[in-house]
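Some chains omitted; the rest stay in position.
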Amino acid sequence: MDLSTLAGGLDTIWVVLTAAMILLMEGGFALLEAGFVRQKNAVSIIMKVFVDITFGAMVFYFFGFAFMYGKDVSGLIGTTGFMMGGDLTHIKLSISHDTYWLFQCAFVIAVISIVSGAVAERINFRAYILYTIAMTGLIYPIAGHWVWSVGGWIGGLGMIDFAGSAVIHALGGFSALAAALFIGPRIGKFSENGTSNIVPPSNLPLASVGAFILWFGWFGFNSGSTLSATNSSIGHIAVTTMLSAAAGGASCILFTMFRYRKADPPMVINGSLAGLVGITAGCAFVSDGVAILIGVICGIVMVVATEYLESKKIDDPVGAFAVHGVSGSIGTLALGLFAKPELTEGVGRGYSGLFYGGGWQLLGIQALGLVIVSVWGFVLTWGALKLINRFIPVRVSRDEELVGLDVGIHGVPAYSQDHEFIDIDALRRESK
Amino acid sequence: MDLSTLAGGLDTIWVVLTAAMILLMEGGFALLEAGFVRQKNAVSIIMKVFVDITFGAMVFYFFGFAFMYGKDVSGLIGTTGFMMGGDLTHIKLSISHDTYWLFQCAFVIAVISIVSGAVAERINFRAYILYTIAMTGLIYPIAGHWVWSVGGWIGGLGMIDFAGSAVIHALGGFSALAAALFIGPRIGKFSENGTSNIVPPSNLPLASVGAFILWFGWFGFNSGSTLSATNSSIGHIAVTTMLSAAAGGASCILFTMFRYRKADPPMVINGSLAGLVGITAGCAFVSDGVAILIGVICGIVMVVATEYLESKKIDDPVGAFAVHGVSGSIGTLALGLFAKPELTEGVGRGYSGLFYGGGWQLLGIQALGLVIVSVWGFVLTWGALKLINRFIPVRVSRDEELVGLDVGIHGVPAYSQDHEFIDIDALRRESK
């Protein structure tokens, strides 16, 4: 046993364990989304999460990974690594290439899961499978290549995004917004006279526990992004992640008590998640105090953004855009203000934010990168759905939607009462 | 890469991963408590868990940690470390101070979550926020300082409590008892003619899964308390934790089959947790056989204690006192009998329990420390609630309680049936 074997083993288990934690987030997404939607669509949303994790992994193995992390061409796209084959020597890590694939695979599955919430209760299942292939095979990998891969052009300009407030959450959130706009609101969500109807979550305990599982997974998401267990930032990353999430939830509790005269449960759930999304870009690069500030801002702005979408008659059943799109943008831009030079050494290139003497440069780069990945996600999602819609209607039929997608498309309700299926008295007579 | 970098990295990921596991226990508490209470209060109890984790983390960052682990004054209180600032050189660990904070933060959140169960279904939400600040900022940190911090006076006497049967669970349990007494039983729980009414758990599958998540987190709680991955006790700690939990659950199954002629599900859930609580102090210090013994005793005594509280008309909806207060006390005292000298070298100072030739000394110290932290928790909780009650009624109004806190305070039910909100036939006519 020598030191380098040990170090390699340590890095490998770190990445495998954190990848597993991120993949458990799919259980969190399933609970969160099933709890937020109506009973009649609880299974259908979970089936979409199964599509995310199963098709997502397959697609990312066959070609998504290659486009994202393969050998760069012109800063635009990767060209090796299909089925983990070809020249990947530009990836210089202490872990094996396939371990790296696993971690990145967990990321791509998270991106598509963000979108799944926004189209809940009305998207056609087959169309969703096709969109999943587009997102995990092309849309996210290409944007991700630009920012994160060796040779990517936006990363070359100097954009920093530690674990993906922009690349994962803003891209996912703006894609979710495009999808929600394309597919239109659920029947009955907005009345003809202009009012919004509240669709109460079918199962808030499930949704809450989904949030706790996501919170747990986020420690893997952010800390694991070091890809090395001896990276000295790991402790700090975990701490800023915790502080921002707590600040997001706490500020949301106080803000909704002030605004609605009651702590609003769905908002508080999303407020904690907003804090987590917001800190994802800067978890390694900002101070504890800034992490709290980011959490507070994200927790409050998420509420306002949710109301704004409501007022614009955009129907995003689980708040995917407000949580991921808005908080992801805040977190990305916050780095332009608050990146601390002693923390951005190494992967963050030593850049400083505006308030740490770095001038406007980093803020400009962050804004540029954010706009590009957001617009890319929005436009490509719109285009993909438009293309898919030519072959398969993206939206379910009116009858399927009214009956609910669980029975309408998957043939089984989420919750079954015993008496619907077994007549106990009849059985009792029979059994005599 | 040198050896000490590697060792530091290893310790850091160990503490970060185990801290994440402990924080996931909040999801476990949420499920357990939401499953045990009535449907009409399932959201409100989960909102309290959100208060625990969000306000708890904020308060512990701003001042709780400083009072607990800051530079000692007279053995009574810490005075540095507010917002992780000031002189913390007395904390000598291979991990960074903020990584240490994260782990301890997960602990304080567990303490307040113990109390949340005892006041379920009737506490005012704003009052609960204030109490959370008191508990996580003062009550627990100061008692914790006495036992665990460098210079703390009870620790100086020689009390040993590896992962907190006394500091976490007895303190939390006796605080829960004080709170349950202060706030009084739920309406309808005890009839005027003296009988107790059973309030059946609204969702036992959720409660059970909460227990399994808590069990998982406990491996982080106990093993992670080594704060170092090369501590040679880690394997033994995990094994005693498993054995005691299994013994607690198994004994509770057999005991309730004997006593009630049926294995009682809520009791079995709590029996496993009782075994976990009981072994928390001694997981590193007792033999496998003693771990089983502690589990058996805790599993059975928890049942008896639950019945006793019932008979005394004390309403503790989830059994917080019987599980945490009673088993925590048993576990703390058990060390005075069974601490094994070869296991208490190092952090346990080489002390021996009565049955290992150590005489009565350790037992006396353990009893003294236990009484002090329990009385401290009870008295300060009572006092805090009394003070809060001057400004905000600690108990909700009768109408809010009857309607349920979910709708009464948070404006949304835990579970919503589709048909309550959408008239499918009407929609169908509309849609034509």
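As written, the chain order gives the labels A and B, with residue 1 at the start of each chain.
Just so it is clear, a contact is a pair of C-beta atoms (placed from the backbone, for glycine too) under 8 Å apart; a residue touches a chain by one contact, two chains touch by 3 or more.
Since this is a predicted model, take the numbers as computed values, not measurements.
Asks: Tell me how many copies the full complex contains, given that 2 of them appear here.
Replies: Altogether, the complex is made of 3 copies.
Here is the rule we use: only the chains that are shown with their structure count from here on.
Asks: How many angstrom lie between the centres of chain A and chain B, each centre taken as the mean Cα position?
Replies: Centres of chain A and chain B (C-alpha means) sit 32 Å apart.
Asks: Residues of chain B touching chain A in their complex?
Replies: Contacts found on chain B: 1-3, 5-6, 8-10, 12-13, 15-17, 19-21, 23-24, 26-27, 30-31, 34-35, 42-43, 46-47, 49-51, 53-58, 61, 83-84, 95-96, 98-99, 101-102, 105, 125-126, 129, 203, 206, 406, 409-418, 420-422, 424, 427-428, 431.
Asks: Which residues of chain A touch chain B once you look at their complex with the stated criterion?
Replies: The touching residues are 3-4, 6-7, 10, 14, 17, 21, 38-40, 187-188, 197-205, 208-209, 212-213, 215-216, 219-220, 223, 228-232, 234-236, 238-239, 242-243, 245-250, 253, 257, 260, 262-266, 268-269, 272, 288-289, 292, 398-399, 402-404.
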